[in-house]
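With one protein chain held back, the other chains of the complex are shown just where they sit.
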């Protein structure tokens, strides 16, 4: 790919996937599931979501406090109070937490509350943000832009690695295509291709990519057998009441069934879910 | 979808998948694998491919005699002599055969040799061909056009069903997107969506959709756990010598490994490969 | 583009556009406008459309008798009686006529009635049809497939030229993109790119590409200044009653305004509309 192509993110022949620690888990070894609601809405919602995903074996808790909404008239998230709710729920249920950072100025606040900073699809080429995140000592989960090629995604990761942060996780979340039947077109083969070439872990978001709860489980299982290192899944205690993307959120029951299904197909391919250990056992990131 | 939307192809609530017979197998029940070379090239190549796929448990043999090539200067296929080779290999190895029909005028010849007539992506909206195929008593495998929406694909099937042929199988083979890293973008979530809505079987072609042999096995396993009824896979005895699409063909060894992997992930999801019975046991289509 | 890339359709350095004759006009020199309804519906509709487009200076009359409809439940066209109506209207108003051929078996009928045979977007890679049309002595208007790259479009033309028919006209009619605000995405820059490279004339269809009458005139003027050799425009005497694609049809008044606008922008770029001469002056194609 020439002098300006990806370098540091590329795996050398024979090199193993570099593991990324967050809380007591490692991404890049056994299969890891990050679950929770799209947006943080209220103390009750956060607590019920955290309980549910923990009970079914999720490894980490996700939830958005700063929401990148297409319209200024949509719910924009709870902001820092939401992060506090998420952080407290994570501590209560002994799960590391993942949340999205929208801007350079939010980084200090994020570092107070969050174990893994997520860069969303719309910010994948926000190079000022990537440069700033390359200087922190915290894992960054980099979603693929819905209009970004695989090489551009790898080069966005390169900004992080080149700046000094090697704790990078890639997340495929669907791209745009001419077919708008579903919210996005999950590029699972692209995920498998990039997984075969990079040394950082690669996970899949079957929720945003499909936009429909009935497709989340099939695509989650498909991601697992196609070689992904983990999942980012939306779970809501009451999807029909969600303030954001309810149609794609799993109910707690559906999520429990998904975790059982994952255990089965991973075993069939010689892999397994990461063992769930309490956060305290090894100390949190913070 | 209104008065001009899909009707006959849509599954009623509670309705089972309608099984499509070809040879001793049924598509729409246990998982079925159709394998063979992209193009029929020589008696030796056809025989070696047939032996290899049969030995690993493939249910049916595929191979193209009339090739729809983008350039008039590319190898155009062996034509009817190729069909004869394929048919004879199918008989020797007791496998029904699948081959592509390009035009209305080829239908009588196809009916002499072939158990399942395949309509390729470039002909998905060749309505004259669909109308003619709706009048034959032979299964039709309808590939999705690489520029076609899911609704258009369903409506192409509707032409077959509306004309009287209910032996229809849909095949997802990848669509075009802005990312050209891979040959096409396999729309596995779209496959799962359509599978949940139609009463005809739906299979996946992991070879054309990815264009790379290293991605065929991951995508084949993914298709199986995502709910597909079967696969159409390219296998060539010597991919590096193939006259057409060698980069995406599995070697016989890789195909054998794929079949074992499929058995595992299907079992993990409560399904199984169709039992391989000799063609003579139940009589061929012809 | 290598050994299988486009050859005969490519313009040599310094070579002029090869003119394609139809009736008294030539495509590839002065600007030519082909206009008429999407579908032929009735004697009155055909006559009123022919009168209107002739009165405003159109050079040729278009109309579909065999319609490639996405759904089998949509109006499929009048068939051969429609061609007869179109042909008679063309004779009465001294305009050559253009209509779409869907299948090899329709070619003899088309040759009885039609001056230019149009291959639609869905058939751009119907290679059996292209091979058959390469053997006739009549111009072929080859629309770009909505899922086809520019190279594939050039190679489809190559099938015609390689088979012996050099009377080929390319027509850009919009491609699919992720943005479905409009019916298609008119690739005007792609048109200009291909126009700079091929020796055959290239025209633009601003009607199908946009799907909205209010965009037809701006895109028609844009096509003219971007270097197109002509236009294919839908005009209907009463768009609100059209059986097919009424939203994109110009009224006779809007078409008259378009022709005046074209004359102006062509003059500003040193070009002009082809002079309208009666069909009898030089003898028709037939």
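We call the chains A, B and C, going by the order they appear; numbering starts again at 1 in every chain.
Everything below uses one rule, namely that a contact is a pair of C-beta atoms (placed from the backbone, for glycine too) under 8 Å apart; a residue touches a chain by one contact, two chains touch by 3 or more.
Fair warning: this is a prediction, and the values are worked out from it, not measured in the lab.
Asker: Kindly state which of the options C:109, C:177 or C:251 is in contact with the chain not pictured.
Answerer: In the complete complex, the chain left out is touched by residue C:177.
Asker: Would you mind spotting which of C:43, C:81, C:164 or C:218 touches the chain that isn't drawn?
Answerer: C:218
Asker: If the hidden chain were put back, which residues of subunit B would touch it?
Answerer: That gives, for subunit B, the contact residues 147, 176-178, 180.
Asker: In the complete complex, which positions of subunit A touch the hidden chain?
Answerer: Looking at subunit A, the ones touching the missing chain are residues 3-5, 7, 68-74, 102-106, 122-123, 125-129, 145-148, 151-152, 155, 158-159, 162-163, 176, 178.
Asker: Which subunit C residues touch the hidden chain?
Answerer: Looking at subunit C, the ones touching the missing chain are residues 147, 149-151, 175-182, 185-190, 192-193, 196, 206, 209-210, 212, 214-215, 218-219, 221-227, 261, 264-265, 267-269.
Quick note on the criterion: only the chains that are shown with their structure count from here on.
Asker: Mind checking the centre-to-centre distance between subunit A and subunit B? Centres are C-alpha means, answer in whole Å.
Answerer: Here the centre of subunit B sits 35 Å away from the centre of subunit A.
Asker: For subunit B, which residues are shared contacts with two or more other chains?
Answerer: 147, 151, 176, 178
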